Each structure stands twice: as structure tokens, then as C-alpha cells.
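Just dropping this structure here.
In this view, the complex is presented without one of its protein chains, the others remaining in place.
Here is chain A:
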Amino acid sequence: MGALETSSLTLGYNGTNIIDNLDLKIPKGKITVLVGANGCGKSTLLRSLARLLRPKSGEILLEGDAVRSLPTKEVAKRLAILPQGPTAPEGLTVLQLIKQGRYPHQSWLRQWSTEDEKVVKQALKATRLKEFAERSVDSLSGGQRQRAWIAMTLAQKTDIILLDEPTTYLDLTHQIEILDLLFELNEQENRTIVMVLHDLNLACRYAHNIVAVCDKRVYSQGKPEDIITAGMVKDVFQMSCEITKDPIFGTPLCIPHGKGRRVETSKSFAV
């Protein structure tokens, strides 16, 4: 049984289908990355897995249970979603934001249990935001802000975390920082992570499992080293490229063809 499964899932807006009759299984305890060209439906698929979008037909199973028949609060205890580009109200502090992640575990009479306090502290620690706890979210840099949102989803304490383009608008340093953080969460706490990423090379480096979405369906799914080929990139992204090995990590590295400057390849760079 996968962490998340879909059976004959069809998604779409106003008459046009975006995903057609999809059967997908997302493995438990692994990092899965959805890749695909702009507008291929990978974000739509992720949103529907998080019940932000109602399927036209078909079923989504959360650890074997049909999501549509579970109370939404119950789902929120098992699955967290960080949507693309969330915004916090002006003046909300990092700590206040993280606390909101406890919502599904609280009730009107139980607003702040010892468990709540413990989990929020853990989230602050894991995201290294302790010193920023009392700062307002809108005063933080892009990378810190994204970490604060991730901390909120961590406070939800779910086994499954979905993230829609968590590294968009971040510079390379902060992209790596966020992805390292998610990688650690998976390694240390065995959480299932499903995310949409644009950078294919980073996807190959961090994902155990890649789902390539193209033409309303899943083109291929599997370990990056098994499925990333020049032919696959050509079909999914309509781009010709060369696939080599990352010299440090050994994962597939995609070098696009196209134009650009050329320098002598035998010459090494000045150090």
C-alpha cells in the first residue's frame, strides 16, 4: 500500500481535462518529486492529492482510505500541504504562524496542550528558526520565510507532507537549504515527502522516486537513475539534452542542448 494512491483519477476545470484517468501510487517513507513542463498538470495533481481540488471522477486513497469519505480534519492529521507562494497576514509572528499548524489537533477546550507546545518547539528547532520566533513573517528573507511555512506544516505532525514548488523565487543557496531540510526530515523521521520541483537536476539529486507528468498522464515513474534519459526529457519537456552523471552525487545530470558560448573543454578553470 502506498502513502497516497489514485485510481482512475480525472481532473480538470470547466470541461477541459488536465489529468485523464490516472492510476498512481506514491511510496511511503520516500521523497517523490513531480516533474513536467509548465502547464502539464503536475501542480493540479498535487493539489488534488491534498484535496484542494475536487476530482471530476476517480478516487484518491490516503494510506488505503478514500480521502473523500474522511473528515477533513482527520485528513489534516495525516497529510499536510504547503501551497505555492503562501502569504501570511501582516505582522503575524513566526511563532504564531507555526502554532496554526496545530489546528487539526486542537479543539475549543483544548487550545494549547503540552503536546502542542512540544511539537511547535521541535518545528522551530528543525527549521533553525528559534531566534526568529518573535519576528514577523513579512520581515524575513525569502528563505527564512519559506522555512517558517515549512515549520508550520511540520507542526501539523503528519506522516505525509506535500509541497508545491517550495523552492520557487529562492536563490540557489536557499534552494539547497530547503531541500536539505526536507531530505533530513525524510532521513531522520521517515516522513513521506511529495513535491513539485522545476529543477530537474535537483529533483534527481533529492528524489527517490520521480513522477514525470506529460500529456494528461504519467509518462514514467521510478528512480531518477532508471528513468531519466535524453529520450524521456525530449518527450516530457520537448527539449533535447545530454544526460551525464553528477560528478559529486552520481545522480543523473541533464545538460540541455541549445545555444550559448563555447570555450575549450580540455582547459580547466582558473582556480
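Operating definition for what follows: contacts are C-beta pairs under 8 Å (C-beta built on N, C-alpha and C of every residue); 3 or more make two chains touch, one makes a residue touch a chain; residues count from 1.
The rule is short, and it goes like this: contacts and distances are computed from a predicted model.
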Discussion item. Since a chain is absent, check the UniProt entry for it and pick the matching name: "Iron ABC transporter permease", "proton-translocating NAD(P)(+) transhydrogenase", "PepSY domain-containing protein" or "Molybdopterin synthase catalytic subunit".
Written reply: "Iron ABC transporter permease"
Discussion item. One chain isn't shown here. Among A:110, A:125 or A:245, which residue touches it?
Written reply: A:110
Worksheet entry | Contact residue for the chain not shown (choose from A:41, A:55 or A:101) | A:101
Item to complete: Would you mind spotting which of A:30, A:51 or A:191 touches the chain that isn't drawn?
Response: A:51
Worksheet entry | Option touching the unshown chain, where A:8, A:87 or A:141 are the choices | A:87
Worksheet item: In the whole complex, what residues of chain A lie against the chain that is missing from view?
Response: 47, 50-52, 71-77, 80-83, 86-93, 95-97, 100-101, 103-104, 106, 108-114, 116-117, 133, 153, 156
